[in-house]
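Below: the structure, in C-alpha cells.
The complex appears here without one of its protein chains, the remainder shown in place.
For reference, chains read A and B in written order, and residue numbers begin at 1 within each chain.
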Amino acid sequence: MTPILQLRAVKAFYGQSEVLHGIDIAVERGGMTVLLGANGAGKTTALRAICGTVRREGEIIFSEHRLNGRSTEQIARLGIAHVPEGRGTFVGLTVEENLRLGAYTCTGTPHENMQRMYAYFPILAERRRQQAGALSGGEQQMLAIARALMMSPQLLLLDEPSFGLAPLVVESIFALVERIRREHRVSVLLVEQNASLALEFADRAYLIETGYVVSSGSAKALADDPQIRRSYLGY
Amino acid sequence: MHQLLQQIFSGLAAGAIYASLALALVMIYRATNLVNFAQGEMAMFSTYIAWTLVNAGLPFWGAFLITLAVSFLGGMAIERIVIRPVENAPILAAVVVTIGLLLIFNSLAGWIYSYTLQEFPSPFPDRPLFGALMTTRDIGVIAVTLVVLAVLFCFFRFTTTGLAMRAAAQNPESARLCGIHVGRMLAIGWGLAAAIGAVAGIMVAPALFLDPNMMSGVLLYAFTGALIGGITSPVGAVIGGLIVGVTENLVGTYLIASQLKFTVALILIILVLLFRPNGLFGTAIVRRV
Partner (left out) sequence: MSESLPVGAAGKLAPIRASVPNAAKVRWPCNWPWNWPWNWPWRWLAGAALIALAVVLPFALSNYHVFTLTQVMIYAIAVLGLNILTGYNGQISLGHGGFFAAGAYTAAILMHRYGVPYWATLPPAGLICFVLGVLFGLPALRFEGPYLALVTLAMAVAMPQLLKYFDTWTGGQQGIVLVKPLPPPGLGLDRDRWLYFFVLAVLLLAMRLAANLLNGRTGRALVAIRDHPIAAVAMGINTPRYKTLAFGASTLFTGVAGALAAIVVGFVAPESFSLFLSLSFLVGSAVGGIATIGGAIVGGFFIESVPNLANDVSDAAPWAIYGLAMLLFMYLMPRGLVGTLGPWFVHAMRKFRSARGAPK
C-alpha cells in the first residue's frame, strides 16, 4: 500500500535561512506517524511545509497530488487538516462557529458531522454558544481537533496537542485521537515533545535533529533504541 | 424644547450617514488593520457615479443599486491591486498608500466632473413631519441606514461567507488552514466597505451638494464616530456615528458657532483617545512585542 503522504528531500525556509535540509518522511494510510525531536529541530516546520505556510522545496505528494505550488487553502481542500501549534482556534467566535468554519470546504450542511464531534467531545456541546476564547486550554485543544475533523480529512496534522496541558488531559486527548483515527480511518501525522506517550500510540516514528531526519523506523524500534531512550525518553 | 428635539432628530439623520461611513472604516480596520484614509473620497467618487447614472435618465433606485455594485467591484479591485502590496508593510507605508488613494480619487473626480458644486437629487420628498420635528428626508436617510445595517448584520451572522470573513480577519493563518481563501475575503471586505461608503455618499450628497471635497468633513466625523465606538466594533461605530451627528448639531446650535465644527471633532477625537482609547465598545488593542 502506498503511503498517503510522502516527503522527498524537502527543504523549508524562513526568509533566507534554511531550516529543513532535505527530509524524507512517509505517512502510512490509516496509520499514526510521529515526528520527535528537540526544540527547534524543525518538526513544526515540517508540518508547515506540508501545508505551504512556509517556503519549501522538494517533493511533497499527498495521495496522487503534488502539493508543491499549491496554496495553503487549496491543500486544505484536498483533505489535509492541520491543527497548528498553539491550537489556532478563532477565539472571538463561538464554539459552534469554529466548527462551522472547520466544515468550510465541505458542501452541504455540516450538521451530521457536528453531532458526531459533539458525541466525541461532549464538553463542546455544552459550550457551543460560548466564545472559544473562554474555553480552558484542554477544551480549546479539543475544539481545534474537532474543527480539523469537521472537514472529514484524510490526513490530520497535529502539532503538539499536549502543549500546556495537564497530563491527564493529554492522555484523554491522545486516547480520543486514537479512537477517531480507527473509526474514521484518518491518517495522523503527529508532532510531539512527549516522546514516550507519542511512541506508545504511534506506529512509525521519525527523529529530527537540526533539520535532518537522523533516525526512523517503527515506533517500537525507536522506543527500544538505547540512544533514543537516553536522549528523549529519559530512562 | 421643540428646537432641541428638532436638532436631535436632524442630528440623528446626519449621524446615520457618519455611522455608515464609520462602519466602512471599522470593517476595513478589522479585516486588514488599516485605517483607510481614502474611504471618504471613495464614497465621493461612488456618488459621482450615481449622479452620472441619474443624469443619464435612470430611476434613482436603479442608479443606487448599480452604484453599489460598481463600488463593490471597485473596492475589491482596489484591495487586490493597491492595498495588497502593503498589507504586511509598516503602518507608515499603508498610511501613505491610502493617502495616495485619497489624492487620486479626489483629483480624478475634479478632473472628470470639475470642482463646481452639483445638485444631487434626493429620493425622499422634503416634507415636515410631526409638527416640523423632523422631515421625511431625515426619516428616509435613517431608514436606509438601518436597512444597510440589518443586511450587513445578517450577512455576517448567518452566511458562511460572512463567517469566513470574520474568521479571516481574526486569524488569517488558521482561516487558511480551514480552506478559506483569505485574500478573497479581504477583497470582499473592501468591496463591502466601498459599497457602504457609497450609501453614505449618496445619502449625504443632497444636503451637502456634490463636489470632490464634500467628504472630507464627513470622513472626519466618521473617524470620530468610529473612535468613540471603538474602532474594532461595528455596533460601536454606528452608535458613535449617531453620537457625533447629534453632538455636532447641538454644539453648532447652542454652544459655539458652526464654523468650528471640525474643531469640535478634533477635540472629541483627542478626548476619546486620551481617556477611552478603546472607545465605548472596542476591545483592547494588543500591542505586539
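Observations, loosely collected:
The criterion applied here is as follows: a contact is a pair of C-beta atoms (placed from the backbone, for glycine too) under 8 Å apart; a residue touches a chain by one contact, two chains touch by 3 or more.
Computed from a predicted structure; not experimentally measured.
Under the touch definition stated at the start, the shown chains contacted by the missing one in the entire complex are B. Taking the complete complex into account, B:Ile104 is the one of B:Ile104, B:Ile139, B:Val235 or B:Leu250 that touches the chain left out.
The missing chain lies against chain B, touching residues 34-35, 37, 82, 85-86, 89, 91-93, 95-97, 99-111, 115, 212, 216-217, 220, 223-224, 227, 257, 259-263, 265-266, 269-270, 273-274, 277, 285, 287, 289.
One rule holds in what follows: only the chains that are shown with their structure count from here on.
Our note on geometry: chain A versus chain B, Cα centroid distance of 43 Å, whole angstroms.
Of all the residues in chain A, the ones that touch chain B in their complex are 51, 53, 71-73, 76-77, 81-82, 84, 88-93, 97, 100-102, 104-105, 147, 151.
Chain B meets chain A in the complex at residues 160, 163-164, 166-167, 170-171, 173-182.
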